[in-house]
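In this view, the complex is presented without one of its protein chains, the others remaining in place.
A, B and C label the chains in the order they appear, each numbered from 1.
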């Protein structure tokens, strides 16, 4: 599984008066793509946080290609594009039910110590999982 | 000031594809009404929380009268309807710029210890402020 | 199926700094419970809207029993508690993975003509489906 594939259905609350998904909500879909992919690989982001490690977003880049609409089932495809000592960059593509490209996004996360909000190395078990999917 | 009066402008993100404010977002307006009223009385909810006291909502009742729309300036009027040992009930009315009643809401909050999530007495300084406004 | 049962996983964006789900977000879960239940009965809310019928919330009542937390799988149980000429009232109960009652909620929706925002009778096909589940 070099790529994670997750489906998310657009909620009414996520639309705006243009009749499409409000632009900030796609960042939530990208997060679901990452978290559910990790879950499918046996890794729980929630558990990571309980161990005192945070993974906040430090950079995001979004290209909106085609609006998603209420009740559509959006396919979120996620890849790791690079990994550093403390940071991971994910690249994602969203598609609608007609297979039209909805959005392309890149998000960089950095590993922080929850107490001090200071960068730390990516935990070894997470690094192994990510290296494995990158080398598929 | 028996009643707090605060204005909030409807954001684009708060609308849905019906072209009106999505129904859950009114709870945010009610909270703004409470928090800004307390601020105008010299009381900071943020400070309260830093002292280890939480005030979560345990009950809410909302009657939707007339839809609020994007960019409208909504007037939030807030009163305390009752106060108990650990709980406070606020009653709110929202009006639009034409003075039409938008929503009536009631919210009950309970004072909790942040560590144990257990009910505690309302802090004395907050009780005094609230008793004062109730007796105006 | 007198009762709809749907599961929804708590998203990071839905938590607040208390470490639990922010209180307005439960209204989204209630909506998911209704919409997915109708879908399982062969009825699409999205299709209804495309025919020019809206179903906005006009009343909501929420009792918060136990906080839901990030990544928990919340079970949303939904029933129709009453049906009128133009309105439907749903009663919902939310449970966490430990089967603790998280929230009890009641929501009344009213059928509106999308053009004029005026009440209309509940469409016959929807009324039949709802009467059927109420009489199970």
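The rule is simple: contacts are C-beta pairs under 8 Å (C-beta built on N, C-alpha and C of every residue); 3 or more make two chains touch, one makes a residue touch a chain.
If you're wondering where the values come from, they're calculated on a predicted model, not measured in any experiment.
**Q** Which chains here would be touched by the one that got left out?
**A** For the complete complex, the undisplayed chain touches A, B, C.
**Q** Looking at A:57, A:83, A:120 or A:133, which residue reaches the missing chain?
**A** A:57
**Q** Please identify which residue in C:24, C:78 or C:93 touches the non-displayed chain.
**A** Final answer for the missing-chain contact: C:24.
**Q** Just checking the interface: what residues of chain B touch the absent partner chain?
**A** Listed in rising order, the touching residues are 11-13, 28, 31-32, 35, 44-46, 49, 70-71.
**Q** Can you name the residues of chain A that touch the chain not displayed here?
**A** Within chain A, the residues that touch the unshown chain are 17-18, 20, 23-25, 27-28, 49, 54, 56-64, 67, 117.
**Q** For the chain that got dropped from the picture, name the residues of chain C it touches.
**A** Residues of chain C in touch with the missing chain: 12-13, 15-20, 22, 24, 70.
Operating definition for what follows: only the chains that are shown with their structure count from here on.
**Q** How would you label the chain A and chain B contact, same or different, if same means the shared numbers make up over half of all numbers there?
**A** Same; most numbers are used by both chain A and chain B.
**Q** Farthest chain from chain B, going by the mean of C-alpha atoms per chain?
**A** Max centre-to-centre separation from chain B belongs to A.
**Q** Measuring from the mean of all protein Cα atoms shown, which chain centre lies nearest?
**A** So the chain sitting closest to the middle is C.
**Q** Between chain A and chain C, what is the separation of their C-alpha centroids in Å?
**A** 28
**Q** Using mean C-alpha positions as chain centres, tell me how far chain B is from chain C in Å, no decimals.
**A** Roughly 24 Å separates the two chain centres.
**Q** Between chain A and chain B, what is the gap in Å from one C-alpha centre to the other?
**A** One centre to the other, that is 34 Å.
**Q** Which residues does chain B have that touch at least 2 chains other than itself?
**A** 17-18, 20, 24 - these are the residues of chain B that touch more than one other chain.
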